[in-house]
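Remarks on the structure that follows.
With one protein chain held back, the other chains of the complex are shown just where they sit.
On to chain A.
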Amino acid sequence: MHSFGYRANALLTFAITILAIMCAMASVSDNFNSLSPTSEVQVWNINWFRKKPDGDDEVSLTLNISANLESLFTWNTKQVFVFLAAEYGTPKNALNQVSLWDGIIPSKEHAKFSFHTTNKYRFIDQGSNLRGKNFNLTLHWHVMPKTGKMFADKIVMSGYRMLEAYR
């Protein structure tokens, strides 16, 4: 009962249990964070808008994205993954979500930003439905913790409208 083997086994089991409990508590502490992120996006320019040879619409935009996501960071946050998606419906598709830009915020110091960018990923529709289309631009974020449960949420900004004709 007092051999080295038993003692090592008991110590190891206890250490692993305590580590697991600490990870769980770190994750639970994230729930007490009150979130107040803000963001604003403007479509600065529509660079071009065409119908591809295969029949799908494609548009290239320059966007002005500014946001303040500092309140999302806790001591248990490793990074925040943020992306901007255009969301709209068409007769064939109830919902389309197309990610236009994404970025990784490694720490609280970088969480307040404002910049211009063209869309990182191609904005292509399934079909030819974008002329005159009203769409929302939604800023999604994904809080990735150092350990435990991940949180995701979004801010929906509506009121954007695509050009009536190709350019």
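As a convention for this text, a residue touches a chain if its C-beta (ideal position, glycine included) is under 8 Å from a C-beta of that chain, and two chains touch if they have at least 3 such contacts; residues count from 1.
Everything that follows uses one rule, which is that contacts and distances are computed from a predicted model.
Per the UniProt record, the absent chain's protein name among "Coiled-coil domain-containing protein 22", "Geranylgeranyl transferase type-2 subunit alpha", "Signal peptidase complex catalytic subunit SEC11" or "2-oxoisovalerate dehydrogenase subunit beta, mitochondrial" is "Signal peptidase complex catalytic subunit SEC11". Contact with the omitted chain, checked across A:Lys52, A:Lys78, A:His116 or A:Arg161, is made by A:Lys78. Across the interface with the omitted chain, chain A contributes residues 23, 27, 78-79, 81, 83, 85, 89-99, 102, 104, 106, 121, 126, 140, 142, 144-150, 152, 154.
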